[in-house]
Structure formats: C-alpha cells, structure tokens
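As you look at this complex, bear in mind that one protein chain is not there, while each of the others sits in place.
Labels A, B and C are assigned to the chains in the order they are written; within every chain, residues are numbered from 1.
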Amino acid sequence: MSRFVFRCPLRWSDMDAYGHVNNVVYLRYLEEARVAMFFEGARTAGVSTFEGELVVVRHEIDYRRPLVFGPEPIVVETWVTDIRNSSCSLRYEVRNDDLVYAEARSVLAAYDAKAGHARRLTDPERAWLEKFRDDAAPTG
Amino acid sequence: MSRFVFRCPLRWSDMDAYGHVNNVVYLRYLEEARVAMFFEGARTAGVSTFEGELVVVRHEIDYRRPLVFGPEPIVVETWVTDIRNSSCSLRYEVRNDDLVYAEARSVLAAYDAKAGHARRLTDPERAWLEKFRDDAAPTG
Amino acid sequence: MSRFVFRCPLRWSDMDAYGHVNNVVYLRYLEEARVAMFFEGARTAGVSTFEGELVVVRHEIDYRRPLVFGPEPIVVETWVTDIRNSSCSLRYEVRNDDLVYAEARSVLAAYDAKAGHARRLTDPERAWLEKFRDDAAPTG
Partner (left out) sequence: MSRFVFRCPLRWSDMDAYGHVNNVVYLRYLEEARVAMFFEGARTAGVSTFEGELVVVRHEIDYRRPLVFGPEPIVVETWVTDIRNSSCSLRYEVRNDDLVYAEARSVLAAYDAKAGHARRLTDPERAWLEKFRDDAAPTG
C-alpha cells in the first residue's frame, strides 16, 4: 500500500563527459534502492532471506530529463506491481520534489544460491512484498 | 543487413560481491558498443554527427545467464530495428561463441546540443543506420 | 585550523568480488570529499574559482583495514598541509567513529582551463586554504 522511499546520494563521478548523470548510472541508483529495500529494509522487518537470493531477470527504464550532480540526494520510490511463485515485478520513479527524471520496471527472481536454481518465494517474503504493492501508474 | 559486432573486454571489477558481472555493468557494455558503432564506426563511414547528439531515451534488457570475468572479450552484436524522424531503435545480443548472456533494446533520439532540443535524423545518418537494419529476432 | 569533514555514503556496488570495498573506490571517496570541499564548500565561502581549475598531480594512499558496505556513511576528514605558488597538498583520513580505514595524501595544482596551463593560486584561494591548514599528523 505504500512505496519504499530511498534518498540516493549522487556522486560527482556519476556524470559522464557530457556533464550529465550517465544513463547507466540510473540503474545503479535503482540497485541502491533495492539494496536498501530488500536487504536493510526487509531484514529490519524480520525477512532476511533476500540477501544473495534475488536475481535481476529484466530491467526497463525510460529517461525523462537530464540530471546534473548536486549535493541533494535523488529520491527513488519503489513499489511492487506483481508477485508470482518465484518472482516479483517492481516499478520505480527517480525524482526530486518537482520533477521525474526516470521511470523503470524490474523483474526479480528468487534464487536458491546453494542449490543453484530458482526457488519459490516464501510466505514471509510474500507478506513483506505485499506491503509495497501498488498497482497505480507512476505519477510522473 | 548486417549487425555491428563489438568485442567488449571485461574488467575484473565488473564483478560484484556475488562474483558475477553486475547487472548494471551490462548496460556499460551496450554503451561501449554504441560508442564503437555511432562514434568510431559512423565517423569512419563519413557520418560524424552522432557524437554528442544522441540521447538514450529508453533501455530494456533481459538477462539470460550469469557471466564471470575472464580474459576473453564478450561480443555485443547491435542492429537497427526502427528508424523514425528523430529517433531509432536498436537491439543487442551480448554473447560469446556458445551462449547468449543478455538481450537488450534501446531507443535513441537525435538531439541538437546547441539548440537544446530534439532534431531530425539527417539523410546521411539515416542511410548509415539502414546498413544495420535487421528485423530478425535475436538468435539466442 | 580545522579539518573539512565529509560524510561519504557507501554504495553496495563499491564492494568487489572479494566482498570488501575495492581499493580503487577509496579514491572515489577522496574525490567526493574534494568536490564537497573545493566546489560546494569553497563556493559557499565565496571562492568559486576551483571548479574546473584544479588538477590532481599525485595521490598516495595507505590502506589500514578492510571496509564492508553498510548504510552508515564513512567519514573523510581532509586538511591542508602545504600551500605553494600554484599547488597545495592535502591529507585525508577515511574513518568512522572507532577506526581508521585509510590515510591518504594528494597534491593538487591550479590550472587555467582556458589557457591550458598551470596558474598561480589566487589570494582568496590561499586565504580559504589556510582555514584548513593543519600540520598535525593523522590520528589513526
């Protein structure tokens, strides 16, 4: 019902030779948001099984406007749009107070690192994911 | 009619704490392939207007299998699937001789850097893009 | 008389395949600290001439202990140990409350970007640098 909000600090080196944050780096921001959500956030809520057991299957990203380094963090809002047997789908908005810089979607699969193959999402994992389910379109 | 083939060297540091090439880094490989194709490659063919005037509008990427650092380059094959007034669509296969590691698609827009807005693709740009047009599905 | 203190957020991707923050990334932290000090910090104090006009001539870094990603920023303390006609020397400590993770030194040269050669430090630049002069050895 709620979105996970991560304030992602920029680095000066995120800019490329054209003086804007490089398009590849936006996916780094999404990764940092997922780390905060699935590792720190889920662990705090008692779900510590995602770490090392989530694999990125797919990303889509639409760039809305150029971003320039500054001391203020960019906000990455993340929410869950689909929960399946062994995977889930996320949406993200990369934004500040006024503007949306990118929108993105990912599919993540649960993975049994010891066995080396996909695994089902556990009930506690699914319950935790449900807390961030939001089927609304992004606002940007 | 032909694909642009770029042999992209890996770096040991492309691997993350899980010991695989990080998902974000694959987009770096796509960037290196585009730099070789649209900067070096097009310039060699007499088209030097892409540099600084192409903007990434969208990426999609599907990860097929994990990749581990080694001294052999990975091959990025790139081809053109659509040419519009001011944008074009690309597909990529990230592969070695045997296996496909990822497939991806990008939309790029031509951009007039001085004027600060989108511009039409020029006739020489379109003619050059046509050489890499391939509507076939990826083989992977 | 005082050190410039920058709280540098880590990124999960700063870790390499050995599961520690990679040695190269420490220099990224030093860069972020210099950006905060020489760009944001100096500009706030009315000295805006460093941006684009400071070149790294030399780095030295001693690694004291391994660092693992976590949500807490690492502290980079920076101070000035020498001010010359056209260059200055910095020292840094990369630390948290308890431990020093690295010590480093840099030499930076003032550079006239338009003319393409070294330039003298201006009086306002020197006065600002003096505020961070500290000849004490690092505490670590």
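Everything that follows uses one rule, which is that a residue touches a chain if its C-beta (ideal position, glycine included) is under 8 Å from a C-beta of that chain, and two chains touch if they have at least 3 such contacts.
What you are looking at is a predicted structure, and each value in this text was computed from that prediction instead of being measured.
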Residue touching the undisplayed chain, where the options are B:Val21, B:Ala36, B:Ile74 or B:Cys88: B:Ala36
Absent-chain interface as seen on subunit A, which is shown: 12-13, 15-17, 19, 22, 24, 69
Missing-chain contacts mapped onto subunit C: 18, 22-24, 27-28, 31, 52, 55-63
Touch residues of subunit B, complete complex, unshown partner: 9, 11-13, 28, 31-32, 35-36, 39-40, 71
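Here is the rule we use: only the chains that are shown with their structure count from here on.
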Rotation angle superposing subunit A onto its copy subunit C by C-alpha atoms, nearest 5 degrees: 180
Chain closest to the middle, measuring from C-alpha centroids that were averaged per chain: A
Centroid distance [mean C-alpha coordinates] between subunit B and subunit A, Å: 24
Centre distance in Å when subunit A and subunit C are each reduced to the mean of their C-alpha atoms: 31
In subunit A, residues with contacts to at least two other chains: 28, 31
